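I have a structure I would like to understand better, so I am pasting it below and will then ask my questions one at a time.
Apart from one protein chain that is not included, each protein chain of the complex appears where it belongs.
Showing chain A:
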Amino acid sequence: MMAANTNDAKTGAPPAGETVDYVTVSLGEEMFGLPIDRVHDVFIATNLTDVPLAPPEIKGLLNLRGRVVTAICLRRRLGLPDRVSEGRNMAVGLEHGGEAYGLLVDQVGEVMKLSADTYGPNPVHMDARWRGVSRGVHRLDGRLLIVLDVDAVLAFGDERAAVNAA
């Protein structure tokens, strides 16, 4: 529990008793939760413009109501293989540093109200890449929901940019 506490303090997870609303998304069988206050909208990503020389996580740019949105593939971000069957590109609209991002996922599910009772820290043997973007895990009936840290998910490529600039 000690570990969980420090984790809470670090990531700002809810104190016991309070509930947080999550927008759930899924990649294959895995389910993830994004804090609802960070999610602007959910949309279908179409007409993606490829960006040559871009980091692999960036699938392209798209026009969402006159705003240029950077589409980031959550699968690639988590080191998962690309989806085989190209269905609709569902995207969750996020805002980070004044810029608009679209997180491409397989599916967007319902909004869940979850209390801290079911919340626990990441298992220690979780893939480092996943651990870096996850705040913890909610134990639900029959499945687990991985809570994503939006800022961490979008914080990639900074080192790369720095290296390139140097």
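FYI, a residue touches a chain if its C-beta (ideal position, glycine included) is under 8 Å from a C-beta of that chain, and two chains touch if they have at least 3 such contacts; residues count from 1.
By definition in this document, contacts and distances are computed from a predicted model.
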{"item": "Hidden subunit of the complex - UniProt protein name among \"(2Fe-2S)-binding protein\", \"Carbon-monoxide dehydrogenase, large subunit\", \"histidine kinase\" or \"Bifunctional protein PyrR\"", "value": "\"histidine kinase\""}
{"item": "Option from A:V39, A:L62 or A:V150 whose C-beta touches the chain left out", "value": "A:L62"}
{"item": "Contact partner of the left-out chain, one of A:E18, A:D50 or A:E110", "value": "A:D50"}
{"item": "Contacting the left-out chain in the complete assembly, out of A:E99, A:D117 or A:D151", "value": "A:E99"}
{"item": "On chain A, residues whose C-beta touches the chain left out of the figure", "value": "47, 49-55, 58, 60-63, 65-68, 70, 72, 97, 99, 101, 154, 156-157, 160-161, 164-165"}
